[in-house]
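The complex appears here without one of its protein chains, the remainder shown in place.
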Amino acid sequence: MPTVYITAPRDVAPEIARTLVEERLAACVNRLACDSVYRWDGEVLTDEEAVLLAKTTDERYAALRDRVVDLHPSEVPCIERFDESDILDAFGNWRAESVGEG
Amino acid sequence: MPTVYITAPRDVAPEIARTLVEERLAACVNRLACDSVYRWDGEVLTDEEAVLLAKTTDERYAALRDRVVDLHPSEVPCIERFDESDILDAFGNWRAESVGEG
Partner (left out) sequence: MPTVYITAPRDVAPEIARTLVEERLAACVNRLACDSVYRWDGEVLTDEEAVLLAKTTDERYAALRDRVVDLHPSEVPCIERFDESDILDAFGNWRAESVGEG
């Protein structure tokens, strides 16, 4: 099952996380505060951001990714997929039941 | 080697993390504060939680997972396994030495 790693400005991150769950694209989203250092237009910049870890299913991954692109203020949002090699069955079942055609 | 991703209520997370290391189920656990939004019984809820990232070995993974189920207050705890594709040798060796039949 995929965990989708997203970074976003701290002020919009809660709204993105909530929308993904409300629209049944993710069963849950863990949001963590972070500081990011990155290269942009040749300069090294630092921003206060949030990391979102969205728990979804194979079937809903593409729709989740596309929805984040819609919601995200950046032209080039960080959206990455990591797949678990094992998951507690009960949690996996709950996850599958919590997403799906809303 | 597996990193085990666990979420837990903030008040019990330190105890779970410490028990895993004391019982040689994990070599170390990184604990990060997070806010979680999730769907439960048809409602979208938000909780303050912690993410635990437990560093263990192939041999100790199943015992760690089962111990977390024992310790965790939720019926359906988030317990997921992610495997690294590379690890600094010295850290990998220390990790293997730090877990094992206590």
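Which chain is which? They are A and B, in the order written, and residues in each are numbered from 1.
Assume contacts are C-beta pairs under 8 Å (C-beta built on N, C-alpha and C of every residue); 3 or more make two chains touch, one makes a residue touch a chain.
The shown structure was predicted, so the numbers you read here are calculated from the model rather than taken from an experiment.
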item	value
Which of B:V12, B:L32, B:A63 or B:V76 contacts the chain that the document leaves out	B:L32
Residue ranges of chain B at the interface with the undisplayed chain	1, 3, 14, 17-18, 21-22, 24, 27-33, 53, 55, 82, 84-88, 90-91, 94, 98
Footprint left on chain A by the chain that the document does not show	2, 5, 7, 32-39, 44, 46, 49, 51, 61, 65, 69, 75-83
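Basically, only the chains that are shown with their structure count from here on.
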item	value
Chain centre separation (chain A, chain B; CA means) in Å	20
